[in-house]
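One chain of protein is taken out of this complex; the other chains stay put.
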Amino acid sequence: MKVLEVKNLSCAFGGLMAVSDLSFDLYKNEILGIIGPNGAGKTTVFNLITGFYLPLKGEIIFNGKNIVGLKPYQITRLGIARTFQNPRLFKKLSVIENVMIAMHKVYNAHLSDALFLNKRYYKEESLQREKAEEILDFFGLYRRKDDFAENLPYGEQRKLEIARALATNPSLLLLDEPAAGMNLNESLELVDLIATIRDKFGVTILLIEHHMEVVMNICKRIIVLDFGMKIAEGDPEKVRNDPRVIEAYLGKEVKGVIH
Amino acid sequence: MKRFVKILIIALVIFSLFVLPLQAAGTIKIGGIFPITGPVATFGISCANGAKMAVEEANAKGGVLGSKIELIIEDDQYKLEEAANAARKLIERDKVVAIVGGVTSSEALTIGPIAQSSKVVLVTGTATNPKVTQVGDFIFRVCFLDDFQGEVMANFAYKNLKAKTAAVLTAVTSDYSKGLADAFKKKFTAIGGKIVADESYSEGDTDFRAQLTKIKALKPDFVFVPGYYSDVAPILNQARELGITVPFGGGDGWDSPELLKQAAKAAEGCFYSNHFTPDAKDLLVQTFVKNYTKKYGMAPDALAALKYDAMKFLLEGIKKAGSADPVKIKEALASMKTFRGVTGSMTFDANRNPIKSAFILQIKDGKVVYYTTVKP
Amino acid sequence: MLSIRDLHVYYGGIKALQGIDIDVKEGEVVALIGANGAGKTTTLRSIFRLTPIVKGDIFFYEINLTKIPTHRIASLGIAHVPEGRRVFPDMTVKENLEMGAFLVKDKTTIKNNFDFVYSLFPRLKEREKQLAGTLSGGEQQMLAIGRALMSNARLLLLDEPSMGLAPLLVQEIFSVLRKINEEKRTLLLVEQNANMAFSIAHRVYVMETGRIVLSGTTQEVASNDAIKKAYLGG
Amino acid sequence: MLENILQQIINGISLGSIYALIALGYTMVYGILRLINFAHGDIYMLGAFIGFFALGSWDMPFAIGLIVAMLLTAIIGILVEKLAYKPLRNAPRISLLITAIGVSFLLENIMVLLVGATPRAFPQKIPTEVYLIGNIIVTNKQIIILSVSIFLMLFLQFVVNKTKIGRAMRAVSQDKEMAQMLGVNIDNVISFTFALGSALAAAGGVLVGMYFNKIEPYMGIMPGLKAFVAAVLGGIGIIPGAMLGGFIMGIAEVLVSAFISSTIRDAIAFIILIVILLVKPTGILGKYMREKV
Partner (left out) sequence: MRKNVFIIIVLILLLILAKFSQGLNPYFYQVLIFWGINSILAMSLNLINGFTGQFSIGHAGFMAAGGYLSAALTVYHGDKIIKLLSFMPESISKNIVFFIFLIIGGLFSALLGVIIGIPTLRLKGDYLAIATLGFGEIIRVIIYNMDVVGGARGFPGIPQLTNSVWVMFWAFICFITLYRIINSSHGRAIISIREDETASEAMGVNTTYYKVLAFSIGAFFAGIAGGLFGHYLMLLHPASFTFMRSVEVLLMIVLGGLGSLTGSIIGAFVLTVLPEALRGFSGLRLVIYSLTLIILMLIRPTGLMGNREISFGNIMSIVKKLNRRTGNIK
C-alpha cells in the first residue's frame, strides 16, 4: 500500500533548482533511504513534504490526499513527523515537556477545562504524562526526564528528537541524518533502534543519511539525489555499484560497510 | 560586591520609604506639583521657579502670619499617576495646607479631586480648561480660560489687522493649543472672517515645512499659532524661510525671552496676547522681572509669572484667613473679590475663575512692545 | 609543542573534563577519539580558553594559554576548525578567507596563502564571491579548513571535519589533511570516523566521559580489541 | 499645484535626511551588536550639547566645533559601552535593551540636572541662505544636511564593507567566538563601533541643532524613535536601508501632512510602515531569509 507518493516535485531558491522533477513512492512499513552529495536537495525534500517550503510544482500525496499547501502543523496532525538535521529541541524545557508538547494535539482538553480545572484537564494531563513517560522509557531517556533538553549529550539529544517526533503519533516518520556525529558503534545501535521503532510503532520511515553502514544495513530501497534530480534508485547492492553514484557520491573506496 | 550592591539598594528603598519629613516648628507647608522632568519639563521648571520666588519673597519679609512658608516641590514627570501620588504624598505625609500646581489641565484635573476630597486648597496658575475649577470649591486659578485668548486674538486679527482670512496651526497633542484654536476659529468665523487652513502638529515636532508650505499656498492674511514658544520659534523660522510674510499670532504660550533668541528676525511683526507687558510702567511687574532675571539668569516667561501670582494669591488668602486651616483659607480666597498680580488685576467670578484683561504685544525691532489692551 | 596538564572543565554541575593530559609534538598528526559527550570538543575549545577551566594548564611551547585572552592565542599560531564549521554566513568566501588572515600583516604572505588554499580547494576559488551561508555543507567545511590555513598557523585544531559530509568528500578532505601535514603543520584532530582518523594519525588518544582512557601510537591503539570493536567495526 | 508638490517633496527629503542621519548610527550599532541602542537618540542629544558649548561658550569655528563634538561624544559612547553594555555581553538580548533604556533615562536626567530642560538657541555659525529655484525654496542648511547624510552613508558603507576593521566588525556581529579565534580583539572592535556610532550621532546632533536652532535634553527621544523606525523600515542593520527608510519616513510624513491631514500624520505614517512590513517582513532592503531548517 502506498503511504506517500511524490510526483514531479520541484523547488527553487532564486535561480537554484534545489529539487527538480522528483518522483518516488513509499510503501507501508518500508524504510526508504535518501542519499546524495551535500547540497543535493535531500533536506529540501523533507521540508517540502512537511510543508516548510512550498514546491514550485508537483504533488505530494499522503494516504490519498494531496498535502501541498497545507501548513506544517496540519501536516503533522495528518500523521507525518520529522526530525531536523540540526537538532531543534526546546532547549530550556525539560525532556518530558519536550515530548508532551508533541502530544499537544493527540490528547487535548479545551482551554476552559484548563481554566476551571475540570476533570477533563486532569485526565488529559495525566494521560499525556503517562504516554510521554512510556515513550521516554522506550528510548532509555526516562531517568533524564526532568533535565533540561540542552543538558543531554549530543547522542541523547538526537534520540530525544526521534522520541518527540514519535509522540505526535505519526504514520510516517522522516529522519534527517540521525547518525550524524556518531561513531561506528553508536550508528549501529541506531540501526537497531530504527528497526524496532518501525515494528513497535508501525510507522513508515524515510531516512536521510551519509553513514553508509546505516543506510546499507537498514534500507531495502534507496534513492540517490544529485543536483535535485534522482540519479539512481534500487536496493543497496544496485545503488552501491552504480557508476554514477560512485562518481558523484561514494567515491572509490567505500569503507565501513558491514553486512 | 554584588551582594553589597543589592543590600545597598534594598536599604535605600526602605530607608527612603520611612524617612519622615522633618517637622520644623512654626512653618506653614505648601506643596508644589510640577512636571520638572519629562516632555513638558520646560513648563514645569518655569512654574516651579515662579512659585519658589514668591515663597522666598514672603519669607524674606518674615513669612505669613509670623510663620515661615515651606514649599515642598514634587515632580510628576507629566504622568498623571505620578501627579496623583505626589498630591497624596504632600497631603498625607507632609500635611500641606494647600497645593500650588498642576501645570497642564490634565494634571490639575487629576490633583483637583484629591485636594477637594482631602479638603486642601489647590491654586493653579496655568490650567486653563474650564472643567478644572468645576471639580470643587477648594480649587482656584489665576489665569484666563482657553476661550478668552482665542477670542481676543480673533477679534484683534479681524479688526485691528484687517485680516479677512486666517490659517490656524494647532498642537494637536496640547489641550491648551486646541482650546485656543477652537475659540479662535469659532470667533473669527462668527465675526465674518474665513479660516482657510486648519493644520496641526505634535508638541516637540521640529519640522513644520509640510504644513507651512500648504498654508503658504492658501495665502491667508494672518496665521494663528496657539502653541508654546519652544514650538513657535522653529515654526516662525521655517515660515520665513519658505517666504510666508504675513503676521503670525498666538497666545501667552509665546511669552518667553527664548522666542526672541531662537527666532530673532522671523518673529518680527508678530503679535500675541499676554497677561502682562514687560514694558508696563507697573512697578510690580518691573520688580518681578528684575528679581526673577537676577535670580534665575533669564527673564520670566508667562508660566513663571502665572505661578508666581498663583502663589501670591494663595499667600494672601492665608494672611486674610488669619490661620493655616485649609477650610479657612478656602473661605478667605473665595471672599477675595480682587487680586492684583504681575499678570494683571483680576476679579473672580462665582466659579473661582479670574476675569482679567489681556494685553496684545508686538515683536518689533527684536523687542516685545505693548500694542493694545483688550478688556474681557 | 602543545601540552595539556591535568585539565578540569566543569559546566555548572557537569564535569566535562576531569583531569586530562595530552601532548602534541611538532609535525605530528594526533587524533582524539571518543564517544558522544566524552569531552573532545571541550578539550579543543579549552585550548582557546573558551570553556570554564577550573584547574590545569595548557602550554604552547612555554606560554600558558590559560592565562591569555583568546585573540592573543590565535596570534601565537594556533588555528581552529571548529565543530559546526562556523563560517561567517553573511560574508563572501573570499572575505571569510581574509578573516582567516586577520593577523597577517604582510601582503605577499596573504597572497601566497590564498594561492595555497585555492590550490587545495579549487572549488573555493570558483565560489569566491558567494556568501558562505549559502554554500553546501561540504563546501563550508572546505572553507573552514581554508580559513584556518590562511593564518600560517603552526598548529591546527580540527573538530570532526567529516561530520555530515558525503563519503566522497570525506575522502577528499582527509587527503587534503595529509597534504597539509606534509607541509610541516601539526594537526590535532577530533574525529568520529575512526577509520579515517587512523589513516592519517601518528598517535591517538581515546577519551571517555572526561578522561583519557588510552593513548599510544596508531598501531598500538588500533590493535586494542575494545577499540576495534567500538570504533573500527572489527 | 505642481510647484507645491515639488516643494513638499523637497520638504520631505530634508526631513528624511535628518531621520537618515540619526538612523545610520542606529543601524550600524545594531548591525554589529544586534543591540537596539535605545540610548542612541540621547547620545545624539549629548553631541548637540557638546557642539553647543564648543561653538558657543568656547567659540570655535563650525568645522572644529563639529569635530570636537564628534570626538568627545565618541569617548562618551565608549564609556557607556564599557560600563553598561560590556558586562552583559553574554546576557539575553532583552536585558541589554533594558539597560540601554536605563542609560537613555540616565543621560536625559543628568542633562536636565546639569543644563536644565529649557530649550536653548543653538549658536548660528552658518547663516541661513535661501535659494529660489523657480518658486521652489531650498536653504543652504538643507543642502548641507542632505549631503552630509549621503556622504556619511557612503563613508560607513566603505568602512564596513571595504576595510579590515569593517570586516572584523561584521565578523564579530556574525560570530563573536569565531572572530576571537581568528585573532580579533572584540573589545576593541566593539569600542570602535560605539565610537563611530556616537561620533555619527554627534554630527547629527550638531547639524540638527544648527538647522532647527534649538536644543534641549529631551530632543533625542522623538527623532531617536523615528530614526529607529526608519532603520527597521529599510531593513535594520543595513546601512543604505537606514538612508532609504529615513527618506521614506520623511517624505511620507510630509506628503500625508500636505495632502491628507496633518492631524493624523503619525497614524498614517505608522500605517504605511506596518503595510510595508507586512509586504516585506524584514524591511525594504532586508534579505528575506527563509530560515533554513
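Points to keep in mind about this one:
As written, the chains take the letters A, B, C and D, and residue 1 is the first residue of each chain.
We take it that a contact is a pair of C-beta atoms (placed from the backbone, for glycine too) under 8 Å apart; a residue touches a chain by one contact, two chains touch by 3 or more.
What you see is a predicted model, and the numbers here were worked out from it, not measured in a lab.
Here the chain not displayed is in touch, across the complete complex, with A, B, D. Of the listed residues B:29, B:141, B:178 or B:330, the one in contact with the hidden chain in the full complex is B:178. Within the full complex, the residue among A:21, A:59, A:97 or A:233 touching the omitted chain is A:97.
Which of A:57, A:71 or A:200 touches the hidden chain is settled by the complete complex: it is A:71.
In the complete complex, the residue from D:21, D:55, D:70 or D:103 that touches the missing chain is D:103.
By the touch rule set out above, chain A reaches the unshown chain at residues 50, 52, 71-73, 76-77, 81-82, 84, 88-93, 97, 100-105, 107-109, 111, 113-117, 119, 121, 124-125, 128, 164-165, 167-168. Interface residues of chain B facing the missing partner chain: 2, 5-6, 9, 12-13, 16-17, 19, 37, 39, 73-75, 77-82, 84-86, 88-89, 91-93, 105-106, 109-110, 113, 118, 129, 131, 171-175, 177-179. Although one chain is not shown, part of chain D still touches it, namely residues 36, 84, 87-88, 91-92, 94-95, 97-99, 101-103, 105-106, 109-110, 112-113, 225, 228-229, 232-233, 236, 263-264, 266-267, 270-271, 273-274, 277-278, 281-283, 291, 293.
The definition used in the following text is that only the chains that are shown with their structure count from here on.
Using the mean of the Cα atoms as each chain's centre, the chain most removed from chain C is B.
Once CA atoms are averaged chain by chain and compared with the all-protein CA average, the nearest chain turns out to be D. Rounded to whole angstrom, the centroid-to-centroid distance between chain A and chain B, based on C-alpha atoms, equals 71 Å.
For chain A, the set of residues touching two or more other chains reads 85.
In chain C, no residue touches two or more other chains. Of all the residues in chain D, the ones that touch chain C in their complex are 164, 167-168, 170-171, 174-175, 177-186. For chain B in complex with chain D, the touching residues are 36-39, 41-42, 44-46, 172, 199-202, 204-207, 209-211, 213-214, 217, 230, 233-234, 237, 241-243, 258, 261-263, 298. Contact residues of chain C toward chain A in the complex are 14, 33, 35-37, 135-139, 160, 163-172, 192-196, 229-233.
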